[in-house]
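What follows is a short report on a single structure.
The complex appears here without one of its protein chains, the remainder shown in place.
Note that the chains are named A, B and C in the order they appear, and that numbering of residues resets to 1 at the start of each chain.
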Amino acid sequence: MAIPEIAKLGHFGLVSTDLEKSLWFFKEVLGLEETEEKDGVHYLRAWGDFEHHTLTIRQGDEAKLDHIAWRTKKPEDVEGFAKILEESGTPITWNEEGIEAGQGKAFRFKMPSGHTLEIYYEMEKTLADPKSRSVLKNQTHKSWARGVSPRRIDHVNLLSSLPANELADFLMDKLGFQMRECVEAPDGSLVAAWLSVTALVHDVAVSHDPNAASTNEVHHISYWLDNAQDLLRAADILKENGIFFVGPGKHGISQAMYIYAIDPGSGVRVEIFTNGYLIFEPDWEPIVWTLDEMDIGFTYWGDQTDTKTENNPTIKA
Amino acid sequence: MAIPEIAKLGHFGLVSTDLEKSLWFFKEVLGLEETEEKDGVHYLRAWGDFEHHTLTIRQGDEAKLDHIAWRTKKPEDVEGFAKILEESGTPITWNEEGIEAGQGKAFRFKMPSGHTLEIYYEMEKTLADPKSRSVLKNQTHKSWARGVSPRRIDHVNLLSSLPANELADFLMDKLGFQMRECVEAPDGSLVAAWLSVTALVHDVAVSHDPNAASTNEVHHISYWLDNAQDLLRAADILKENGIFFVGPGKHGISQAMYIYAIDPGSGVRVEIFTNGYLIFEPDWEPIVWTLDEMDIGFTYWGDQTDTKTENNPTIKA
Amino acid sequence: MAIPEIAKLGHFGLVSTDLEKSLWFFKEVLGLEETEEKDGVHYLRAWGDFEHHTLTIRQGDEAKLDHIAWRTKKPEDVEGFAKILEESGTPITWNEEGIEAGQGKAFRFKMPSGHTLEIYYEMEKTLADPKSRSVLKNQTHKSWARGVSPRRIDHVNLLSSLPANELADFLMDKLGFQMRECVEAPDGSLVAAWLSVTALVHDVAVSHDPNAASTNEVHHISYWLDNAQDLLRAADILKENGIFFVGPGKHGISQAMYIYAIDPGSGVRVEIFTNGYLIFEPDWEPIVWTLDEMDIGFTYWGDQTDTKTENNPTIKA
Partner (left out) sequence: MAIPEIAKLGHFGLVSTDLEKSLWFFKEVLGLEETEEKDGVHYLRAWGDFEHHTLTIRQGDEAKLDHIAWRTKKPEDVEGFAKILEESGTPITWNEEGIEAGQGKAFRFKMPSGHTLEIYYEMEKTLADPKSRSVLKNQTHKSWARGVSPRRIDHVNLLSSLPANELADFLMDKLGFQMRECVEAPDGSLVAAWLSVTALVHDVAVSHDPNAASTNEVHHISYWLDNAQDLLRAADILKENGIFFVGPGKHGISQAMYIYAIDPGSGVRVEIFTNGYLIFEPDWEPIVWTLDEMDIGFTYWGDQTDTKTENNPTIKA
């Protein structure tokens, strides 16, 4: 049997303690589109996302990501990953088709760190309703319809009180991610790592923080903007709506520009992300940053006030 | 033996009838960096390119691309492709390591249309000299040093008096490209097709023009800018330097924005290219545009004056 | 008595043959805010305009600008201009305070070309309602709330079958405008002129077209965007909403970038305008462009398709 492969980050399953406020933030301020609402779950996506949804939001007692979903390259890869994980002692839980709207059969499991991931292949590529549909047949919704208006889902950043190696190794060994950049301590342990299965520098990053609230926190989820200037427009929109944010700034690692905004409903941090580089070289060697280089790696320039974890509590995944 | 795979577009081998003017255009106006000059061949790259070069320029009697080079995913894929091509009756010509500076063993061959391609794997990832080197360890040269300052090589567009199907089929069947978008005539034949082996909508496009000067013309080569605004800055720079160009505008197909500038030395058209979408879906179905939709597909908005072939002669590849 | 002075362009009084469509265009697509509706007249302004309105729209049998209003520097300048105009044989018509909502006593008159102007001083600086109000106390409405979202009114361009000199001379002699740039024919007559009382290169331009429909046409009215990139975003928004437009491009004269969009309700052309230079030199000499230089003067680069009058009918003022 062929080795199963992950194709891409699929979606985030967000639980909010204030659904109404989260929907206002993600739909009106960020400008995501709602594909449908079913059984209290709201299915959202950006105007350039092709799948049925890249974010679900539902009300709950504790804010968290109840799953981070990954799409496989082939239909049979779902079973393939299930087998690999079960054989290595990781329990999995199947969800039948339709449990999540638009999605086929899928399963969820916990990383050794406790972060909940989901593996799926089948997902509807739902057309936008005619009023919202783009005049371009290769684009889902009209762009720039509302708010910040990101193009698409980008990545997720996992935070843990565990060494980052434990998370990175699992992602590489079991799920086939490649390390693209990392920050390494003198003892060789990883402070943080950026990994991908695509040409993006990272589909997922893992960060170690000894003060993290648990082994399975989410530092942020991220959506992509096409242009650096769009970040400055986003800053104005966030400020006019009273949203707390850090940025704009530019990372050395990934060379991408950022704003970190906090959803006032769930407390989840959302990185609005743009520019940066793509990796097409097949023999890419991870860029290794030392602790001395970490500052420029994290913030090449720009606003970094209040990025400390204690000022910006994280949610679990 | 595993099926060989192409990883990425590598470089263009440009022959110019006015080397000095072409070097001025590519280095001073566009802002590419010169890695080295060897035996009359100038090896250039953009500030964000990682390989030794993405463009070579040498003096010659006829302006042309003497090869368009593609990097394989694995070292053994070079032999793999050689075998496939020879077995299907395509003659190949080997170049030993170092014939092209920085590059390992490679071979060239002609597509059925006559376009000359090159297949290689080994290529030095040459560091920039200290004066030009970026302070970021994941970036080759300083950005924004000079002129338009694109980040990296992007794609090539092949023009032919042959039906586009003949070019597209070869690229898909023999080299593993996937069709991402196309324009289809009522009889099912292709007017143009956009194909890739990466997440880009196209690494190569093929266009049919019954009035094309030959079966093996190049419509344009392309370099990538990070931001739409950078195109407007580019327009000013091109105009101040007396360079003829068409644009700025936005394609419907690929959703990318463009300027087409003509190198006054060789006459090759260079598309300065930005924005657009990436394809991460593993089950991507080609977007098919009809002749009626072709206009919006080619030019969603913006300047398209003088795009006719007779006003903008092409060069051969 | 001191010489009366014009301080600035105030507003446009637009009559539309399809009020509903014009309101949709100006409010939803362009993104102007409505201050109030009174007696069938809708009072609009951009988010950064300080006055009660910069555009009024009402239903009528013929699309036209029924007045173009100019604010004086001092209250007594209104009477001052009335005296000058009447003494030179120009009939004027007074409007009492409140005839136009938010506005004090004002008068209207026709230029020798027939264009109707209005002179006023008193105008409410109405606060935005709390929901739309900016968090910044020096800004009227929240920016980026909707559509293209220009910052402020910019200028007006008058078209006439009369020689441009006749319009320019009146504006300079009677109203104190200064000529900033012009296109001059070999016989010394003006093809077009750009004039201002402010630091802008033009608050008003006058253009001669022998094929103009009358002596008193409006080529376009104009609103200002802060950034060149905002034009590219505007192009996407206009296209998604099915609005016909020309551009983006850059004028040589004024150095400003443009898109010309047509209001589908009234047919008035609206120039979305950005960048360019300001004039602070007190001894500014008009920049004179010859007919040979006119092409680069009008279009430095970019899209200029269909700018011919016969393709883009104008409305009267």
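We adopt the following convention: a residue touches a chain if its C-beta (ideal position, glycine included) is under 8 Å from a C-beta of that chain, and two chains touch if they have at least 3 such contacts.
Fair warning: this is a prediction, and the values are worked out from it, not measured in the lab.
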> Which residue from C:252, C:265 or C:302 sits in contact with the chain not drawn here?
Replying inline: C:252
> With respect to the chain omitted from the figure, which of C:12, C:43, C:273 or C:289 is a touching residue?
Replying inline: C:289
> Looking at B:227, B:266, B:299 or B:314, which makes contact with the chain not pictured?
Replying inline: B:227
> Which of these touches the unseen chain: A:257, A:287 or A:315?
Replying inline: A:257
>> On chain C, where is the contact patch with the chain that was removed from view?
In response: 7-8, 48, 50-51, 71-74, 125, 135-139, 151-152, 181, 198-200, 226-229, 252-255, 275, 277-278, 280-282, 287, 289, 293, 296, 300
> Which parts of chain A are in contact with the chain that was left out?
Replying inline: 227-229, 231-232, 235-236, 238-239, 245, 247-250, 257, 300-305
>> Please output the residues of chain B touching the missing chain, sorted low to high.
In response: 134-135, 142-144, 227, 229, 233, 236-237, 239-240, 242
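Operating definition for what follows: only the chains that are shown with their structure count from here on.
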>> Can you identify which chains form the pair with the largest number of contacting C-beta pairs?
In response: A-B
> Once you find the CA centre of chain A and the CA centre of chain B, what distance in Å lies between them?
Replying inline: 32
> Between chain A and chain C, what's the gap in Å when you average each chain's C-alpha atoms?
Replying inline: 46
>> What's the distance between the Cα centroids of chain B and chain C, rounded to whole Å?
In response: 45
>> If I count partner chains per residue in chain A, which residues reach a count of at least 2?
In response: 135, 227, 229
